[in-house]
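A single protein chain has been omitted; all remaining protein chains appear in their positions.
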Amino acid sequence: MAKVVIDGVEYEVNPDNNLLQECLSNGLDLPYFCWHPCMGSVGACRQCAVKQYRDSEDTNGNIVMACMTPAADGAIISINDDQAKDMRERVIESLMISHPHDCPVCEEGGECHLQDMTLMSGHNYRRYDKKKVTHRNQYLGPFINHEMNRCITCYRCVRYYDDYAGGTDLAAQASHHHTYFGRYEEGVLESEFSGNLVEVCPTGVFTDKAFSEHYSRKWDLQTAPSICAGCGTGCNITPGERYGTLRRVVNRYNSEINGYFICDRGRFGFDYVNSPERIRLSPEISDDVEKKLEQFKTDDAIGIGSPRASNESNFALRELVGEDRFFSGLSDSDHEAVQLTLALGQDAAFRSPSVKEIELADAVIIIGEDVTNTSPRVALALRQSVRNYAMDLAKQSQIPAWQDAAVRELAQHDRSPLAILTPYTTRLDDIASEIVLGPPSQLIEVAGAVAKAISENAPTISSGDDRVAQIAKYLAEAKRPLIVSGCSAGRIDFIKVAANLARALSEQRQEVIDLCLTAPEANTLGMSMLTNEENTLGAALDKIRRGEARKVIVLENDLYRRAPHPDVTDALEKADSLLVLDQLPTKTTEKATLLLPATSFSEHEATYVNYEGRAQVSFQVHQNNSGALPSWRWLSKDRKENISSLTERLVKCSCSFEGIKTLRPEIHVAVSGMQIPRQSHRYSGRTAMRANLNVHEPKQPVDEESVLSFSMEGIPPGKDATILGAPWSPSWNSNQSISKFQEEVNGDLKQGNTGQLLLDRDKSDTYLEIKLDVPKADGGLEVALVHQIFGSGELSAKSKALQKRMVDPYIGLSKADAESLGLSQGDSVSIDGNGNVAAVVVRTKMKVGTAALYCGENDIDHHALGETVHLQKVASSHHRGLGNLIVSDLYEEGY
Amino acid sequence: MSGNLIASTARKARKLTEEEVHEIEHEMELYPDKKAVGLEALKIVQKHQGWVSDESMQAISKFLEIPVSDLESVATFFNLVYRQPVGENVILFCNSVSCWVMGCESIKSHINEKLGIDFGQTSEDGKFTFLPVPCLGDCDKAPVMMVGDDLHRNLTHDKIDELILTYRKSKQVE
Partner (left out) sequence: MIVNPLTKNIDMTRPPLEISGYESNDGYQSIKNIAKGMTSTDVLQKTKDSGLKGRGGAGFPTGLKWSFVPQGEDSPKQKYFVVNADEMEPGTFKDRLLMEGDPHLLIEGIIIGSFAIQADTAYIFLRGEYKVAERALRKAIDEARERGFLGKNILDTGFNLDIIVHTSAGRYICGEETALLNALEGKRANPRSKPPFPQVSGLWGKPTIVNNVETICNLPGIFTYGIDWYQSLTKGKDHGTKLFGISGKVKNPGCWELPLGITIRELLEDYGGGMQEGLDLRGFLPGGGSTDFMLPEHLDLKFDYDDIAQAGSRLATGTMILLDNETCPVGMIGNLMRFFSHESCGFCTPCRDGLPWVVAIFDEFCKGQGTRKDLEILHEHVEYMGPGRTFCALAPGATAPLGSGLRYFAEDFEKLIKE
């Protein structure tokens, strides 16, 4: 700790930080633009000017940039000094000389960091009366709007997009006051994290295009703290609703998980909530729905759970049908993999690292999981982890970590090691030190050999790959090695070999090893914790087919995504009655005898368990007005059931849910019985917004179960960030206000809640057996499943914005395989002759013998396929085409 | 199969000439990093083609595996990388302070009149492109300008008339 004096007051500071960070951490207001808590300082904007004095004798002082000055012990500075204030006002004034002043029509208005800083620095009158510089804007795809005239040239966009997120298609162009930030030519921004530009840009250059189409001011949005339902990472988000529709999603700070950034699936993949196809309670059944439901509340029903439904809903179904008759909603292979993941999650040798902890790794191996497409936020964290080498180097050279450009220049391309074992090139290849390409069986061999090289006790597996020793060496020698895998490739052996490798490391190093096993859906782990190991979906379908279960309840799940289509059809047609609860129509809902509408993630309060086993609560943002209820409510025996009593039983159900007890703040914690408003104190039009329907102002709906109210009244969360939807603080209307809620910038939230880890690590286990049966040489190609960030998520794929980025099912082949099969780029093939058609993508880096199969939105029944497939050319048929495909190794000939 | 099934910008790349490839490969020996060679490659291509077209940019990007955005970012930063076609003779006209004191404005107007072009423009016959350049470091002989590789000093209206005549006639070197 060091002491600095700021305007005569002494503060304890961390000397490893710079003065701007410390001013903000200590609650002082100091304007800035180019600095960002996650991206450090570059000193471009000159907005954070303060006066620094040599010592207490010095009365003149010098103007310095707080962000570029270390918070060294004994530093004396002044924010309020007249010259410093004048400097900051001048900076704003000159940033504004060409700014269009179009706040009234700008999407950023009301949450604009530039507006805030302008006010804060006191500039209020434009003296500039000369010609402005204007720019031409670019089409950047369906997600992001471009309005360069608003640019203040802080360089944050390119520093985020290129340096932080690894994008390659956005850059600074031209120079002096013509500096331009854009793509080389118009076109879709390729990065999977492009949406963060909306939040990174301090003004309205990059705005949310989908939001613009049904725009509302920040203060007019009803919000609540929520959890992204896009994948199993569990990023924290703030959805905003107006006039009954969900308008947008923005990042919500969580120091352990997403920090300041989410991915584009999370940001743009929500608007299925507003879909006109949402299942409604049909008038015919609404009268006797209770009676119809009663039929299912008997002993001979079975229930099939859902990895995308909440713990509460899965638990209510399990209570209804009984533990033994509650079945997994995952495919059988996923179920096995996730059960193994859960078992490993209780193993004392491992730790499941949070996203933030992933960033701390200094040697990583990824085994068979394409994280960018399955758990995107994890991929973004891995990008940061490889910079630990640079950080170490900087420390040795006494360059502070916040000197962003200096640290990058020092390290150049040198990074911490990252090995990727993958069947096809991935979007992290650019930061990899080793890329081992091959069909899945070979990759398992390589990973197994690495484990063996680290510990003699590991199962004997050998590989001819000459990189094995190298990879083993750096994992063994790293400060904090990390193993990443998951079940999305449909190969449990990837997880097994990852666990063995982690165990080998744990033995060799005598310490707990970071083992990150991703989870595909928002509550994959939560549902699986409630499911008995033997209760597979296959078993359920068999039971139905054998007539042992005549009544079937399917919770928020399209079984056609989980099992071979003929099996599902066969079973569902055998059942006497089928109750399906869901949000949108699926092939499964078509078969329902009773179809009930379920609320979406933003329409109910519930808990979800992410890949780490971290339970988090997601609050209700808005009401559903078409009769949907949370599934748990439909399923409860007692229709008067409330979520608190349900939660109490869940906590006691001996499935490791004790931790969620403290997650949901109870109403009685609220100050003097007042709830916390979901609407901002500036929320406008409340009394008039329904005037087109009825001039009588309705009573605000009452939320009896939550600490949040559907109202502007109440006590806002203040400094308590536990229940913080949209952050706001006086003078800070933009998302940068979050620093007012943090212990220190980029640190924990004051009284914040980062969720609860549910799994106890109290077991110890041994190596797992891996069967290395190389697929039969029947001339078939070994299948490796491919996922697409835009398309593979069941619900997000229904969002309009994401659909504009989706592609047809395809099959990636090596050039040699394509040639020997007489196939060329773009041909259509049928797979194993079962009628499933995919387009051929020839990829230069794929290894012979691999077929990288992307199934589209379940257009291909891959559960019906074996480990190897045969392809046959058929007449071409294309729907979306492959124009949105972003792969680095596309074989180009003929295009 | 229709070409637009798969979006690929790479198809816009032209083929680099053998000479260009040879020279770029030579530069690769001089710099430990490809990015440095990127800027060199832009200059090499410009030397041979007169300017850097989109197709050239794509070609360099492909050859060196540098994102085309990064190339554009530096190409548009530097004064002497031309992203638009230029005339056979590029006039780099010094308009910095010493030349200004020595009357370069009047020389400039004279060129404007004679060639019918202002800064940034190319004459209709494609012979001349007229560009301003910061101080050419020959201030004791101001006003000065460069045409191609050649420096012309102590400019007067008559000298300009003469030079225009000579360059009109001469063939481009390459």
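The letters A and B name the chains in turn, as written, and every chain counts its residues from 1.
The rule is simple: contacts are C-beta pairs under 8 Å (C-beta built on N, C-alpha and C of every residue); 3 or more make two chains touch, one makes a residue touch a chain.
Here the structure is a predicted model, which is why all the values come from computation and not from measurement.
Student: Tell me which residue among B:59, B:111, B:142 or B:155 touches the hidden chain in the full complex.
Tutor: If we include the chain that is not displayed, B:142 is the one touching it.
Student: Any idea which of A:176, A:291 or A:771 touches the chain not displayed?
Tutor: From the options A:176, A:291 or A:771, the contact with the absent chain belongs to A:176.
Student: In the full complex, which of A:6, A:49 or A:584 touches the chain missing from this view?
Tutor: Reading the full complex, the residue touching the unseen chain is A:49.
Student: Tell me which of A:5, A:28 or A:97 is the one touching the absent chain.
Tutor: A:97
Student: For chain B, enumerate the residues touching the unshown chain of the complex.
Tutor: 30-33, 35-40, 42-43, 73-74, 77-81, 92, 95-98, 100-102, 133-142, 146, 149, 151
Student: For chain A, which residues touch the unseen chain?
Tutor: Within chain A, the residues that touch the unshown chain are 42-47, 49, 62-64, 68, 87, 90-91, 94-95, 97-98, 127-128, 130-131, 133, 152-153, 155, 172, 174-179, 397-399, 403, 405-406, 409-412.
Following the convention adopted for this analysis, only the chains that are shown with their structure count from here on.
Student: Chain B touches which residues of chain A in the complex?
Tutor: Touch list, chain A to chain B: 168-175, 180, 183-185, 187, 412-413, 824-827, 839, 841, 876, 878, 881-885, 890, 892, 894-895.
Student: What residues of chain B sit close enough to touch chain A in their complex?
Tutor: 1-11, 33, 54, 57, 67-73, 76-77
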